[in-house]
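Attaching a single structure in structure tokens format; questions to follow.
Every protein chain of the complex appears in place save one, which is left out.
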Amino acid sequence: MTTTSQDVERARQRGQVSQARLFRLVNRVRELGLLVVLLLIILFVGIQAPRFLSIDNFEQILLSIAILVIVAVGETLVILTRNVDLSVGSMVGVTAFVTAYFFKQLPDVNLLLGILLGCALGLVLGMINGLVVSFGRVPAIVATLGTLYAYRGLVFVFAANTTTQVNASDVPSSYLALATTQIFGIPALILIAAVIAIIVGYYLHASPTGRQLYAIGSNPEAASMIGIRRDWLVFATFAASGLLCGLAGVLWGARFATVDATDATGLELQVIAAVVVGGVNIFGGSGTILGAVLGAIVLGTLQNALNILNISQFWLQAIYGAAILVAVILDAFITRWLQRTILTRRKKA
Amino acid sequence: MKRLKSLLISWEALLVILLLISVVIGSVLSPYFLSGFNFNALTSNTMEIAIMALPMTLIIIAGEIDLSVGSVLGLSSVVLGLLWETGHPMWLAIGVALLVGLIAGCLNGILVTKLALPSLVITIGTLALYRGLAFVVLGDQAVSDFPTSFTNLGFGSIPGTEIPWSFLIFAILVAIFGVVLHVSRWGRQIYAMGNNKEAARFSGINVSRVKLTLFMLSGLIAALAGVIFTARLSSARPDNALGFELYVVTVVLLGGVNIFGGRGSLLGVVLAIFIVAILQNVLGLKNISGDIQSLAIGLLLILSVLGPNVARRIQDVIARRRLVAGSSQQT
Partner (left out) sequence: MKKLFSTLSFGLIVLTIFTLAACGGSGSSSSAGSTPSATSSSSSSLTIAFLPKQINNPYFDTAASGGKEAATALGGQFQQVGPSSANAAAQVPFITTLTEQHTGAIVISGDDPNAVAPALKQAMSQGVKVVSYDADVAPDARNVFINQADSEQIGRSEVALLAKQINSTGQIAILSASSTAANQNTWIGFMKQELTKYPNMTLVKIAYGNDDDQTSFNDTLALLQQYPNLKGIISPTTVGIAAAARALESVKKGGTVALTGLGTPNQLRQYVKDGTIKGFELWNPADLGYLAYYVAALLIQGKIQGNVGDTFTAGKLGSYTIGANHVVLLGPPTVFNSANIDQFNF
């Protein structure tokens, strides 16, 4: 960490233009590296088990990570600003339960109203996180670790006073259909996740606000000094993360149909793993939405591949953990190699 | 530096007050609170987390974090179980379990220092890896036929008292870690690393070696906690202590340790351990279930940092107004 940040610092001092170019290059190669890893997995498993290479299977992989991707997009925004949101699993749990309960109580209500309710609830929870971090000056990791417990406690209290479980037969089939409908032959879940990733990814890449988020993550103090409204932007990223968790919660309820108070427990580690494997720097300032999405796809493909290769259940998690480590280590080597090449080339020039 | 010290002292003073308030509320709310038996229950149920919080304090002060402690606990627990079940003597099983913890911590340390990767990322990876290995070792088995002499270590008390053996271990470790952090040269190096890694390096501290030692220590202690946990529940299962890492981090942060390193004290963490233990115990005595306990702990964590921050802000505003008022009077 330390040597790299020094190198980056040195590179940064060579001016704004080269800095932007460096980051773009590093990111592009990172994503390329991930693509290579992904192709290697596909090739290897495809040879072992041709079944793996069916369109149907790829659709299943994408479906299994669609909700994760929606949450990971929000998490990426937060991490870019050198913060972290550990409460995502609890926020998804709260919104999934409350939305499903809402549909249970009012089965004839307009579908859109329920979706909006879930999103609004997520937004409020995210805004609370943002308030505590931005204006309460509580470190994000502390604040969201607290809300991880607090929001989970809330859903338990809510469940204790209402119903312990919402079953498939309790909610309107139009709600459940959210997770199974297809648009142009593509499952709606995948489309929703893709659209969100593309919009946020483009916004982050092209808008001034997006670049300000990177600036905050690279150097928070300097960002404030050049007039970026840091508190507001950090607040906004937490709010956005909450909103996306709200949407993810709505979809969670639709996909799994049986919802109880423990749903989505531990999702935060899966999300952070995907984001980190996707090359987003956990200390902010670099990384892209495309990377985070690729990270989720790599992990999803890996899990599917391990299943298809019929590896003992007891080995699955160990291999999964090792794979996360390998991905992170490879990423570090690639980045360092790249920075060294760029620096030496500069020196020659 | 002086201001920093006074701030630290006041934080611990606050925690003491908080602890006293909890004890008073506890004894008012429940007639069973102030009893030796309850002290026994309260301490023995939290000692694993308490023990793991000690090296975690040092690691966080040094500017790093170790999220794999719960998984190391689980791994050492199943290793101990497997060796005992396959007929090895208990001392050997415990020894190997501790060694496994040491190796696991060492791997964390090597990855963090040699590859210069953020410990948050590395230990999320090893969190999954070590837990997975625990499942590889025991699979769907659970070992439970431990001898009473061993289970006493976790569940029994020192004869003639209500003090659990695990509390004695904790007390000894607190003394050791307290001396290491607050008296020894090593402790000063840990603070220096947390405050400014570059400066620490230039002042001749071998940052990598200190960090590696810290992670190995953390692994070893997590394995020790695994031995105690196995003894207390007389059960070695791969899913032992799932999710404990967040509890450990929570008590350390509540103890006033700065998540970004450089600040905090062992006394604060020890106080926080007892505050959380009492809070959970009192809620339990009032027959309040686990769900609300987690709500209370979450709120306590946020408010303990938020409260003083907001108070400071209000103070600043008042002070500024006074200043303005004062200056307007002068003119």
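Lettered A and B in written order, each chain numbered from 1.
We adopt the following convention: a contact is a pair of C-beta atoms (placed from the backbone, for glycine too) under 8 Å apart; a residue touches a chain by one contact, two chains touch by 3 or more.
As the structure is a prediction and not an experimental result, all values here were calculated from the model.
In terms of the touch definition stated at the top, the absent chain reaches A, B within the entire complex.
Note that of A:129, A:304 or A:339, the residue touching the chain absent from this view is A:304. If you put the hidden chain back, the residue from A:135, A:203 or A:256 that touches it is A:256. In the full complex, the hidden chain is touched by subunit B at residues 10, 13-14, 17-18, 21-22, 25, 29, 31-32, 35, 37-38, 41, 45, 135, 139-142, 144, 151, 155, 229, 232-235, 237-242, 279-296, 299-300, 303-304, 307-308, 310-312, 314-315. The chain not shown here touches subunit A at positions 51, 57, 60, 64, 152, 156-157, 159-161, 164-165, 167-169, 179-180, 255-265, 303-304, 307-308, 310, 313-314.
Here, only the chains that are shown with their structure count from here on.
Look at where the CA atoms of subunit A average out and do the same for subunit B: the two points lie 29 Å apart.
For subunit B in complex with subunit A, the touching residues are 111, 115-118, 120-122, 124-133, 135-136, 139-140, 197-198, 201, 243, 246, 249-250, 253, 258-260, 289-302, 305-306, 309-310. Subunit A makes touch with subunit B in their complex at residues 1-4, 132, 136-139, 141-143, 145-154, 156-157, 160, 261, 266, 269, 272-273, 276, 282-283, 313-322, 324-325, 328-329, 332.
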